[in-house]
Each structure stands twice: as C-alpha cells, then as structure tokens.
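Pasting a structure below so you can have a look.
With one protein chain withheld, the remaining protein chains of the complex are depicted in position.
The block that comes next holds chain A.
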Amino acid sequence: MSETRGHALTLREVSKHYGSFTAVDRVSLDVGQGEFLTLLGPSGSGKTTILMAVAGFVTPSAGSILLDGSDITPLPPEKRNFGMVFQGYALFPHMTVADNVAFPLRVRGLSRADRDAKVRAALDLVQLGQFAERLPKQLSGGQQQRVALARALVFDPNLLLLDEPLSALDKKLRAELQEELKALHQRVGRTFINVTHDQEEALSMSDRIAILNHGKLIQHGKPLDLYERPRTRFVADFLGKSNFLEGIARLPTAQGFTLEAGGLNLAVRGTAPGEGARCLLSLRPEKIGLIADGATADNVVEGHILAWAYLGTGYSLRVATPSLGELRVALPAWQATIAPSEGLAVRLGWSADAAVPIEDDAA
C-alpha cells in the first residue's frame, strides 16, 4: 500500500477556555496527508484537549478545524469518521474481540458477511486472528492495545487519533509496539495523530512532532530538527537533556560569534543575536567530550566530577566547572578513556556547532 490514502487536517487558531483557564491558546497546525504527527507536552499542556477537539468531544472556544480544507468544527464525533485509540483502550468488556472490532461496522449497518471479512482482515493486520472469540479481559495489555488499533482502523477512518496509546504498557513492550505502530502506519498509509508525554516515543515514531506547553504550540518539525535545533529552553529541556550556557554575545566571526560566559570566550556557530545582547545556548550532554591533556577543541573547560552513574550504554557525569557551573556530560561507556570517580579532574571540550542559541522561555 504505497499510495497515500490519508487526509490532511488543519487547525486554525484553535483555543479552548474553561472559565478563566486557557487549556489551548491559539494553536495553528497543518497535518499532511499520510503523516504521523505527535503532539508532545507535559501534563496540562493542552495536547489531549487538542486531540479531543479534533475527535469532536471538545468544542473549541475559538478557531476552526478543517479536514481537506472543509470546516468540520461543528460536526459531532459520530459524524467525523475518525478512528481513535483511547488511553486504556476503552474496549467494550461485554463483547468479544471480534464484536469489538465489528462495532463500527455494525453501527454503519454493514451485512454480517461484509463485517466478518473486514474484521478478519483487521485482526490479521494486528496479528490477532486467533483471538477473535476471546473477551478483552482475557488478553494481555499489548494485545488489548492491538485490538483497539484494529477497531479504530477497520472502518477506513479519515484519521487515526491515538491518545497516549502506549502509556499503560511496560517499558520493553512499549518499545516493541512503537516499532509496530510505525510499521502499521507505513502499511495503511493513513494520517495518524498521536498524543504522548513520552519524548522517546515521540522521537522514534513520528514524522513530525508538535511540542506544546501551557496550551501554546512552542515548536514543530521533524524529530531530528527539533532535537538538534530547539527554538526555546523549554523544547531543549523537554526533548532530551540539555545544559544551558548563558552569556553576552560578542564579535561576530566568519561562521558565528563568540559568547562571553563565566570569563571564557566560547566559539558558537550560528547567527549572532547582536553585539552585547544576552544570549542562551543549549548544549546536549552527548556533544561534550573528554579532552586529553594537550589536545584541543573549539571550546575547552576544566572541572572535576561531582557525581557519576553507569547506565550500560554510557556514563552520565555531573562535572563542576569554575567558569560555567555544573555541566552534564554523557559518554559512551565501552570506549571511555577514563574510569570516572568523584573528584576526578577532567577537561571537557565541544565544537563550535555543538551548542545552539535558544530563546529563554522559562518562567
């Protein structure tokens, strides 16, 4: 199924107020045909409210929602033809797996024969063919999740909406199902909109991520772009881990500028914010390396290890530096040049393009 059968969705200045509380604040967003978009944010960021507004369970206080260019804002959920996987799946406990999956077809008045064929195809799609006659409570969490997926896809929905679809599963199963969900998206070629607070899930599954905080859309883009070039402090902090370096911008250079911070002049690639302007940098822990005595890098700072942890794939270090304060450093473990211990003196280095200028949106 290489053809794109998805539909495009547009949010235009969508807001939702509950009394004086603003759950969603003028969010505009385009979701392309066949795209897998994830709404990512902490709890209370408005991501679920947006999904519920798309599904039709929440009426926006302002703004409109368009499907392929036509306004669907006033349509009730039962008229939208969207598939949805609910948090906790919301399978009907009194129906068998097959009856659950057949429900949207029964609602549409399909004949029993048509229903049976489609239900079989949908259950095969999620590899649950042999469980058709079981009750939901006789299935494991991962199997229930797949029944919910089959049920949401069986009636050829215009969109598939996923509300924290993996949050009830344990970590290992979650990783498996992330891959499965991504593969399923490619197989069915539909537009998926997923909501999660799990940044790892968002990065691994999505074509595009929209990051929300306090009801506002902060930044959206491809996972790689968001991770590598966060626009604000919130994005850098929420998507992955980050060190923050604050200083004054000086001297535009050929490829960037110099940041004066803690008595050091740090080389930064990128557009200078203007001579003398306050500037904040995001520096990912894995972009900082240990530098041997005598070796150099674009930026070098000395310090000593405050605390460290071994994580299997790598070491996580907290290094105290006299000039820049505390820095988090992530090192691959198997070729680490040191054996970390508390108080050990280290030289840290990073290249000019490792740190990214960001906006400070911290409250």
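We take it that contacts are C-beta pairs under 8 Å (C-beta built on N, C-alpha and C of every residue); 3 or more make two chains touch, one makes a residue touch a chain; residues count from 1.
Quick note on the criterion: contacts and distances are computed from a predicted model.
For the omitted chain of this complex, the UniProt record lists the protein as "ABC transporter permease", which is one of "ABC transporter permease", "Zn-ribbon domain-containing OB-fold protein", "Urease accessory protein UreG" or "Response regulator".
Interface note for the absent chain: among A:A90, A:A175 or A:I248, the touching residue is A:A90. Per the touch definition above, the residue from A:A55, A:L169 or A:A354 contacting the chain not shown is A:A55. When the omitted chain is restored, the residue from A:K47, A:K118, A:R151 or A:K287 that touches it is A:R151.
Residue A:P76 is the one among A:G19, A:P76, A:G263 or A:G343 that touches the chain missing from this view.
Seen across the whole complex, the unshown chain contacts chain A at 55-57, 76-84, 86-88, 90, 92-94, 103-104, 106-108, 151-152, 155.
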